[in-house]
Structures are given as structure tokens and as C-alpha cells.
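Only one structure is covered here, and it is reproduced in the block below.
With one protein chain withheld, the remaining protein chains of the complex are depicted in position.
We just call them A, B and C in the order they show up, numbering each chain from 1.
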Amino acid sequence: MVDLKVNLGGLQLKNPVTTASGTFGFGTEFADFFDLSLLGGIFVKGITLKNREGNDYPRMAETASGMLNAVGLQNKGIDYFIDSIYPEIKHYNTEIIPNVNGSTVEEYIEVTEKINEVEGINAIELNISCPNVKEGGMAFGVSCPSAIAVTEAVRECFDGTLIVKLSPNVTDITEIAKGVEGAGADAVSLVNTFLGMAIDAQTRKPLLSTITGGLSGPAIKPIALRMVWQVFNAVKIPVSGMGGIMNATDAIEFMLAGATSIQIGTANFIDPQVSVKVIEGIENYCKDNGFDSVTDLVGALEV
Amino acid sequence: MVDLKVNLGGLQLKNPVTTASGTFGFGTEFADFFDLSLLGGIFVKGITLKNREGNDYPRMAETASGMLNAVGLQNKGIDYFIDSIYPEIKHYNTEIIPNVNGSTVEEYIEVTEKINEVEGINAIELNISCPNVKEGGMAFGVSCPSAIAVTEAVRECFDGTLIVKLSPNVTDITEIAKGVEGAGADAVSLVNTFLGMAIDAQTRKPLLSTITGGLSGPAIKPIALRMVWQVFNAVKIPVSGMGGIMNATDAIEFMLAGATSIQIGTANFIDPQVSVKVIEGIENYCKDNGFDSVTDLVGALEV
Amino acid sequence: MKHVQDFKVKTYRWLNDENYILTLQGESLETEILPGNFAEIRVPGIADVFLRRPISILDFNPTENTISFYIKAIGKGTRQLGELQIGETISIVYPLGNSYSVVEEGKALLVGGGSGIAPFIQLGRELKKRNIQTTFLIGGRTKNDVFLTDEFSEFGEVLVTTEDGSRGEKGFVTHHSVFSGDFDFNKIYTCGPDPMMKAIAKIAGEKNINCEASLENMMACGIGACLCCVTPTVNGNKVVCTEGTVFNTKELGW
Partner (left out) sequence: MKHVQDFKVKTYRWLNDENYILTLQGESLETEILPGNFAEIRVPGIADVFLRRPISILDFNPTENTISFYIKAIGKGTRQLGELQIGETISIVYPLGNSYSVVEEGKALLVGGGSGIAPFIQLGRELKKRNIQTTFLIGGRTKNDVFLTDEFSEFGEVLVTTEDGSRGEKGFVTHHSVFSGDFDFNKIYTCGPDPMMKAIAKIAGEKNINCEASLENMMACGIGACLCCVTPTVNGNKVVCTEGTVFNTKELGW
């Protein structure tokens, strides 16, 4: 029997496999395909203080081994989440982790304060790395002082596990990781999407309404893996790793590079059942290679 | 008749299609496959002051729609290039552009001074973005002051077109582009490879001897395209664009985003004749869409 | 209930050199498939197709466990789907989207063009079950772009327009004589290119007739998870793959 439990900065996960914010809706969209209670956790889609319509369409373009999105945090706001969505999903036997967004530090604080009152929510993911909104979002995540400021502010008003989601669009991601660690983050998650662009050569127009969007999928995996490994070696808090994970082997690579748990994003669109397959694959790998606990994989890369 | 000529910061190219440094050897490796004189130019492989053995092997790993390399600037040094290689390739009716590397500003200067004496070489590409060497390389390209310092120093000792090759591993590539523009660069080329990593889950070891390496190929195209477009809008000097160009459509997208000329890298490994096909494809596109001059494509994106 | 399920390629029927009907067979079949539902098809064995491709369900057969699609080869994915080997495995997620609301009385006009006409087989059958008098109006550039009319004629009258007049009336569907004179339909269904659907919606609005249109969009997931596929409506952005693909044209503000 392999022990699949992991501890992500105080948050107990029954296994290291979670689904990434914005790619798994609120979970219910996948309930037809498998039992959501099998998951370690669900990072639900990005939530803001007020209702947001998101960006104009087109919002999506396919690229080589990846995709660009420009959703722009469309959601009905935190009150709607707490009143209408959370009651529908809280019975799943898995961690529900809201992804918190804001255009100002105050907005981050207000959303977090409301979540802090909700029973059953043990962690939040602070998104300071969304490339698809004009104000806030990535602007917080690419500068160290602002990343620290928002983390400190949210830390003060949240009692559970605070996971800060980092942007890969930076010169040195370890600097930001160390900054938010010092500011009180319990864990970091990385990476969010890379700022990219696609053009239709025939119409000579951008393929996204916002011109640029966020790149995800296997295309980014080598860069994401490098960043997870760098951050693992730079901070003491645990890492939730993601970026192009398509199968159990990819997930194991992220854990070897230093991820305590992993998130599956774009792969959910290709195979809605991928996350359960990854759980099984990790368990089999541990059995085949004599690991009693999945935590033995974390950072086990031999360099 | 479409006019394919472009002017890259004073350097006249017969067409916008060139081959990228490190992916095309010294050109001769491809002479069996097509007439090199068809090319706009050849960026030859990275040259340093002294002989370099490069990194240990393995130096290559395949990734989704891309590859990682960790060559580490293996070359026989500038004197060998000038004495033994350049005489063999100078008869090709195309621009031969050396890619200049150094671990210190002094090394960059020494290499450049030697090239400045060579008749027939009209431009150099200053590589401040190699992720595969310990000292120098990318260290110069990810910090604005050091990028400016090395550009200024080289500018003083080189009379021809100075093209500075930018690293994509930065928070804001426009800042570096503006810095080197102010320091006297005649053009910028971008992007060099992204720092990435690959792991063998079975052996639990990195796939590259150097752990991390440079990611190239179509996987990076959306990010490279975005950076070209940002830099085009930020500086007045022309851009030589690259990153995952596999065919004429890709090349046209880079030109629409603002590249005056383009470089073909990894695609040369997949199809050694790709660059001639791209030249033909660009010409046909111009004909089909009523462009008399290929320069009309540059930055013609409708946003 | 939605499924992700492996099927095998059973048959191809080529209508011309770029339009084909692909029929897949599975070991079982979800039969709660409604008119207008679509599937997300994984294109096997091609380097450049990363995401699944959304394709309307043309028809299905619960006895044989088959499901079929009417596909126009316009790009790399739809071309590759036309070149699979018989027996090859292909994964589809289905059935997706809402559906056309089938009227229970009166007369229905179904206006379509291009690969948009796929939902009309199922819709026509459901209307016939309810004894609705149904008219199909199918448009194309030339007679070589007009397909499936034999199939439609089982469920009702079929009218055709072509831009060059090579079959049926000459012109666009919107210019067809069915819209002039006596017009006693109480429901219009439309599917096809946006400009065509908008023009039909405008006529429906003028005549004050209830009209439903099925929208396309760039889709990544097809199940409402990514929010990539929204369309603006009078009630704000709506998710095309779950709140649609069928919308009342009034809600679209058309």
C-alpha cells in the first residue's frame, strides 16, 4: 500500500493530484466523467469581488502542443460563489480551493475576508499572475514589492493555508518566491500561463480579441519544470507544480523536480478523465519503484 | 515581381530569410541540400575568443513540439573562424553574420575587434542571451545595465551593423531592447532559447548534463511572437524575429508582428530545405495578397 | 449523461471531395442525444492538432451503437478525420450542448447552409414524430454545395437556393420566395454561417416569429469548464458550449 497523502503547507491532501484553476470549472462540469471525491483537491475557477464579464471573444487559439486563452476572469463574484456554488460542491470529499483575484490589494483582501468566514474551505490560491486582465493580476506577480505587499495583506486576514500562484513571465522566479515566502505564504503554486500571441496570416489580425493571451499545455512543460526545480531549491515552503502535465509520467517529473502536489490544467480539455489516470499512474510508479510514500518522490531528482 | 529586399539596420539582405545561429553550422553542412546563395543571410554558430569544448553530453532532449539543447558554445575560437572557416564560406552570395560571445566585456571586445578587420563581414550578432554557459551569456542579457554596457563597448569597436540578440528569459523584454537601442545597436534579434529542463522519470535523472538547457521550436512560437510585437512597438531599430518558425506562414506572422527579417532555427533539423521553401512561400503570399514589397508586411498586423 | 468514450471508425461516405459523413461504432452508446447536440472529437495521429474538435452529431443508431457526423474538411483536423483507417480508435466526448426546442404544433421552417445543416436530421425526425409540417430551406453557392436533401425529404418539403442558380432558386436563402407572400410558419430554426443566421433572425424578428440559431465558437473543452467560448447576449456573456449552442435569436440581440 502506497501512502499517497501529502501536506501542502498545512493543507492535507489525500493525494497529490489536483486540478488547476480555470480549467476545471467548479468541478461539477466533470462530475459525469468520474467521482470528484477521488481528487486531492480542486482549484476552482478564478473569483473576483464583483461579477466580471471577462474579455470579448475570440478568447482561444490553438498553438503547437498548447493553447492561448484570454478568458479574463469571467465569474459572477465572490458572493455568488459562496451563496450559490459552494453549497453545491462542498459535499465532495476533496479540498475545494478558491482562486482569489483582484485589481487592487483591497479587493484581494475583501474577497479573502469573505472566504475566511466559509466553513470547510481550508486554503486559498492567491492569483497574482493572470496575464489576461488589464489591471491587477500579473502586474502584482512580476514585481517583487507588489507580490510581497498583496501576500502580506491577505495573510493577515486568512487563517487557512495561503498558496500564492506565481507568474512565469519574470526574469527570476525564485526572487518572487522568496518574497512571498517571507510575506507569509504557506505554499507557492507555479506556473500560471505565459504571455503569448497568435496571428491569422490570412486576415492579418490577431486570433484573440485581447491580442495577447496566456499560453498553457505541454509546450510550456520544460520551462515550468525548470521553474519548479529552481523554486524548490530556493524556498522552504512546499510547491504545487503545474504546466503542461498530460499524464502520470509528467506529474512524476514535476514531483521529482520538487513539487509536493501537482495541478492538471489544459489536459482536462483533452481527456476529462486524465486526473484519475494520473492518480493511478503515480500509485503504480511508487509500487514499481519501491516508494512507500509519494512524498519520497518530492525533489528526489538525482543531480 | 515582388521586391524581397529588406534593410536590417543598414545591412542589406536580398530577402528576409536567414538561418539562426547554432542551428545551421557554418552553412556548409547544408550545401548538399540547396544553394546557400539563395538565403538572405547566415547567422553562423556562436564564436568565442578561445577554443571551447562545450558542455558534457547528453546535450539534447526532445520535448513537446520542441527541443532542449545544452551545447554550450562549442567552437574553435575566433582566430580559427577567420583563418580556416570564413575563407571557405565567403564566396557564397549571402551575408555571413558571426554570432559573437564572451564571458566578459573584454572578450566580447576582442572578438569583435578581430571581426572588424575581416573584409566582407558587414554585421555581427551580439549574443547576450545564451542560457547554456556558466559565465557571461544570458547573464548579460537579463539585466539592463549589463546589456547596455556590453553593447556600448562593442559598438565602439565595430563599424558594421550591430545586431544584439535578446534573451526571452526576462520580465520585460522591451526594457532591454530600449536599453541596447540607446547603447548604439542597429537592430535587435529575438528570441534566443528559453531556459528549460527535462527529466527521465525512470532513472530520476535530468536528461541534460547541465540539468537545464535552451528550449526552441514551435512550442515557443506564441511567446516569441508576442515579444517581437512588443519590441517592434517599443523601439525604432528593426527586429530580426525568430522562435519556432517552421514554414512560410509562421515567417509571415513574425513579419506582421514587426520583424523586418526572420531567422529559421530548429526547423533546419526537421527539413534541411525549409529555408528555401520559406522564401518561396513569402514571395507567393506577397503576390497573392498584392504586396509589391515584402517590407509592406512588416508590422502590418491590424489591431 | 456526458461520456468520454472510444469508438471505432466504421464507414466513410464521401459527398464530394471535401464533405463526408463519418460513422463510428462503439461497444455501447448513450442514446439521450438531442437535436443540436455536438461531440468533441479527438483527432488521432497528427502532430498539429492539440485540442479536440467540436462537431455536431448528425445521427445515431442505438441498435448498432453507431453515431455519425457530417464534416467539411476545411483544416488540418477535419482533413485528418477524413483519412483514418477503418477500425481505427477515436475518442469522443458526447453528447454536448443544449438542443433545439422542438415545437409541439404549427409549421416549422429549418434554414441552413454549409456544414451547419447536420442538426437538421435529428430535428426533422423529432418534428415529424409530432406531426409538425416541416419545410427545409437549404442554401449553397452552387448545386455542388447542397447536401443531405434526400434525407431531409423524408421529414418534409425541401427548398433550395444557390447563388449561381444551378439548383433551386437563385440567390441567398433570405431571398427565397418562401419568405414572401403567405408566411404561416410559427417557428424558424437556423444553423450555418453567422451572416446567414443573422439575416434569417432579422426576418424572423420582422415577422415576429420565434427563431432559434445554433452558434459556433472557438472551443477548448466543450463542457463549460474553460469559458473560452462565450458569446455576448442581451443577458451578458453566455457560454456557447453549455448554455448554447442553441439560442433564441432575440437573446442574441440579432
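By our rule, contacts are C-beta pairs under 8 Å (C-beta built on N, C-alpha and C of every residue); 3 or more make two chains touch, one makes a residue touch a chain.
These numbers come from a predicted model, not from an experiment.
Trainee: Identify the residue among B:25, B:77 or B:184 that touches the chain left out of the display.
Mentor: Only one listed residue reaches the unshown chain, and that is B:25.
Trainee: For the chain not shown, which residue from B:10, B:54 or B:184 touches it across the whole complex?
Mentor: Checking the options B:10, B:54 or B:184, the one contacting the hidden chain is B:54.
Trainee: Spell out the interface residues on chain B facing the chain that's missing from view.
Mentor: Touch set of chain B with respect to the missing chain: 22-25, 29-30, 32-33, 45, 53-54, 56-67, 69, 71, 74, 217, 266, 268-273.
Here is the rule we go by: only the chains that are shown with their structure count from here on.
Trainee: Walk from chain B over to chain C along touching chains and report the minimum step count.
Mentor: The distance in steps between these two chains is 2.
Trainee: Measuring from CA centroids, which chain ends up nearest the centre of the complete protein set?
Mentor: Of all chains shown, the one whose C-alpha centroid lies nearest the global centroid is A.
Trainee: If you average the CA atoms of chain B and of chain C, how far apart do the two points sit, in angstrom?
Mentor: Using C-alpha averages as centres, the distance is 48 Å.
Trainee: Find the geometric centre of each of chain A and chain C from their Cα atoms only, then give the gap between the two centres in Å, rounded to an integer.
Mentor: The computed centroid separation for chain A versus chain C comes out at 36 Å.
Trainee: What parts of chain C, by residue number, touch at least two of the other chains?
Mentor: Expected reply: no residues.
Trainee: What positions in chain B touch 2 or more of the other chains?
Mentor: 65
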